[in-house]
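Sharing a structure with you now.
Only a single protein chain was left out; the remaining protein chains are all shown in position.
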Amino acid sequence: MITLKFILNGKEVSITTEPHIRLLDLLRDKFDLTGTKEGCGVGECGACTVLMNGRAVNSCLALAAQVEGYEIVTIEGISNGDVLSPLQKNFLLHGAVQCGFCTPGMVLSAAALLDQTPNPTEEEIKDAIAGNLCRCTGYKQIVDAIKETAKELQVK
Amino acid sequence: MNKEFSVVGKRVIREDGFDKITGRAKFADDYKFDGMLYAVMLRIPSAHAKINSIDFSEIENNEAISAIITSADVPGIKKTGLIKNDQPIFCDEKVVTPGDVLAMLVGNSENELRNLVKKAKVDYTELPLITDPAKALDQEAILIHPDNGSNLIVNHHVKKGDVEKGFEKSDHILEQTYTTPLIEHAYIEPEAVTAIPLGFNGVKIIGSIQNPFTARRIVAAVINLPLDKVQIIQAHLGGSFGGKDDTMCILSARAAVAALKANCPVKIRYTREESILESYKRHPYIMNYKVGFSNSGKIIAMKINIIADGGAYASMSPFVTWRSVVQATGPYEIENVHTEVRAVYTNNPYTGAMRGFGSPQPIFANESLMDEIAIHLGISPVEIRKVNALKNGSITATGQKLENHDVNLIQVLDKAIYAADFQNKWRANKKEKPLTKEFDFNNPVLQDYQYVEPDKLIQKGIGLAVSYRGCSLGAEGIDTASAYLSIQNDGTVYLLSGLAENGQGMRTTFAIIAAEALGILPEQIFYLETDTSRIPDSGPTVASRSTLMGGGAVRNAAEILSGRLKKIVKEEFKLSEEDVVSFRENLVFSRKKGLTAKFSEVCKLAYSLGINLATIGYYKSPSVHWDEKSGHGDAYFTYVYGCQVAEVSVNIGTGEVYVNKITAVHDPGTVINKLGAEGQVYGGVTQGAGYALFEGITTEKGLIRELNFDQYLIPTSKDIDVIKPVFVEGKDSYGAWGAKSLGEPTLELTAAAISNAVRNAVGKRFFNLPLNLEEIVLGKKLCPQEVKRGSLQ
Partner (left out) sequence: MRSTTIEILFPRNLSEALSIFSDAKENLKIIAGGTDVVTGIQQESKRFIDTEVLVDINRIPEIKGIEVRKKKISVGAAETFSDILRNNLIQNELPLLWKACSSIGSVQIRNRATIAGNFVNNAPCADTVPVLLVYNATVEIESLSSKREISLQEFLQGPYKTQLNVNEIVTRINIPIPSKTFVGDFYKLGRRRAVSISRITLAVLMDMRGGIIDEIRIASGAVTPIGARLTGLEKFAEGKEVNDRFFKTLASKMGEEIIKITGLRWSSEYKLPVVQQMFYQLLKSIEQRSL
């Protein structure tokens, strides 16, 4: 067992755990942050995407011990309480959510993109979410939602 | 279209959107219970084997194991199925497909159980395999279910006129065989379910269950309890597409057996590999079409012979293939028809319901063939379809006269070809002879002439496909739906239906319908949790029937309650008998006196007067009938129509096909939620494109090669460029204001349209889906001889 310290959704946390469990299991089982989903366990579907030091990563491919000292953001850390982020609001307005299972990962991939590339092209948007499989939406309304958010953030 | 609507037809945000976008929505695996145990499956790596014995002696005393569950622990029926009871809950005699489960270990550490399960010793004898459905009915074929007497699951036929005479009268005859692959639903959420024992009250089950009432029926039979002792709650469902029915019924039953034995909550959750291994799939079809037609393109006779691979269990095969037999001739009026569809048992993964349900396969064949007829006669794909298209008053292959709704086939076709500029592009791209190069494997070094000039490498093409689709269950069975509506005294409303939200947006659709009927906003309607103990059985959420059937029930409930409110308004405000009361924007109007009250005031008033403001609305389908013997009948009470145009770029060097654009024109009847309807189109088309281009489960010695998303490829955000949805809203008297079906039509056409576009681009016809790299370049599929997995080395 090891004791880890890291920043989770803006708060410093400390947890004692087996070192080799996956970050995904750490978040879901030890922190009860079940917004992060497991779809494939091999880094292909992106449902488990979280932000690690601001970058989108598959939490099924990172071990818990590897996050020591890092900053992790999950879907639970994206909205401010009940106030949705502009990205979340636009996902709803554009119909980018159907079954919702890929949604948390999708939002985090999009958030990382807009953080690094505030004014992305359509191709850059598609690239940013290519690692997030969705079987319901055909991605179109997701791309629209991200595009619209970028536009709004440009105006501000 | 009714211009009077205030919310119907608008873009409405999903009622479950907030929970889903914040990660708060609880899916099946997000539930945890005190003392919860896990169950892990025991399987063997064989597709057909006799089980001689299972020896647990090495692990049975292990502390990590709370219980070992085998067939002996099943108190009720040991075999189940949606139509035929041929699928064991636990296989104790033999396995007939690699997903089969022999037994289950229960304990509190899933990891330890996964290690321990490997130490159970199974002694088994391999049996001969049947993996080719075409050979399943051979005399010498081994019987997969000997008590069935043969490997035939079902045989449907449709006969109209006399095909042989029709062929004699024809100027031309074409005959072709088409095949389609085994397809995984690939919902992103793998299966998960928890059963909680409730003592004398039976068992409560929460899971990723598409059809809670079907699950209840099966669980109750397996644990031998009455229906009221099995309560099924649907968690938020992470996609289904028809796929979380049989599998989830069986997983629920296994969890229930374990929960009752261990007297603890028991959860089963599958990895992706287990999900693909055990869950049922879309039927592969082998389809032979023979068609006779006149010089003008009029089809005179069509003879169709289809074999559907049902895999190891019957599942929904009888109904899936029934839809095929009804619709196999496509949306055309043909005088002489003989269609025969047989579903057979094999040792392949079993097949059942998947979005489209027996339509994407014959549409691929039939619409490919229509283009071939057009090319044969030197006319356009549009012309050949118009010559034969179903119109108002047409008689279908099953002898049904199409009436009582707008038969909008030509309308959707016209709209699509105009929107995509089809005719000009089709003529411009048309190739007289095949552009793809022939290769000789014995001389694999290319000759100079086999190299493609760089500017000829990418070839553009355009193609279309049309379809008609019977709405809801048709003559498959009882077709009713219920909805509970309860108005509170402040004007807010509870709503629940017996149909289930599978991600498609049904709850929002129902809220819109109720809001429209009550003159309030969808946000005022709170949709309750789907729970079999709270609402009447409304049948399964399948067959694109929820908007039509459930919508009808919701409207019925809302109209019952608005009728009661109108009566009070008339009495309270002393309106005359002939005055008309209406509800709009949370206000109540009298035709004569205008604004009369606020909606909430009327609700409060009704409460104070002791009026019942809760009801169950009900909708029963108009009668349909089917004579299985003659293959005749009014198969479905109404139909929808669609046309999709695909524009593609084909790399003739590599065989890559890129979808530049799909124009999807559909007549779903009245559109209830524009945002949701467009989402159905985008999603259905994308699944259809995956079906066309790269999806497919293959097996080697009956074992699946593609067990995860590294090998089973579904479309990503980068694989399809533009999708343009267009709606033609035909009139219909059924459902809520004529709102019918959309979910499945969006998927069923895409592969056929893409295949026709590829033909237009490269001048060569492809008969076997998917049109993957090898198919385009070599005209065949290639597979490795061994099952070796990237992610499971």
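First chain written, first letter: the chains are A and B, and each begins at residue 1.
Just so it is clear, a residue touches a chain if its C-beta (ideal position, glycine included) is under 8 Å from a C-beta of that chain, and two chains touch if they have at least 3 such contacts.
These numbers were taken from a predicted model, which means no experiment stands behind them.
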Touching the absent chain when the full complex is considered, from B:P146, B:G199, B:G378 or B:P444: B:P444
Residue among A:N9, A:N58 or A:Q88 that touches the chain left out of view: A:N58
Option touching the unshown chain, where B:L457, B:L609 or B:V722 are the choices: B:L457
Sites on chain A contacted by the missing partner chain, in the whole complex: 2, 18-20, 22, 41-44, 46, 49, 52, 55-58, 60-63, 65-66, 68, 109, 112-113, 126-128, 130-132
Missing-chain contacts mapped onto chain B: 109, 111-112, 114-115, 437, 439, 441, 444-448, 450-452, 454, 457, 653-656, 658, 694, 710, 713, 715-719, 772-774, 777-778, 782-785, 790-793
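In this section, only the chains that are shown with their structure count from here on.
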Separation of mean Cα positions, chain B and chain A [Å, integer]: 29
In the complex, chain B residues that touch chain A: 11, 13-14, 16-27, 29-30, 185-190, 236-241, 271-272, 502-505, 675-676, 678-679, 681-687, 708-710, 714-718, 720, 723, 791
Of chain A, residues touching chain B in the complex: 28, 33-42, 44-45, 47, 74-76, 78-79, 84, 88, 91-95, 97-104, 107, 125-127, 129-143
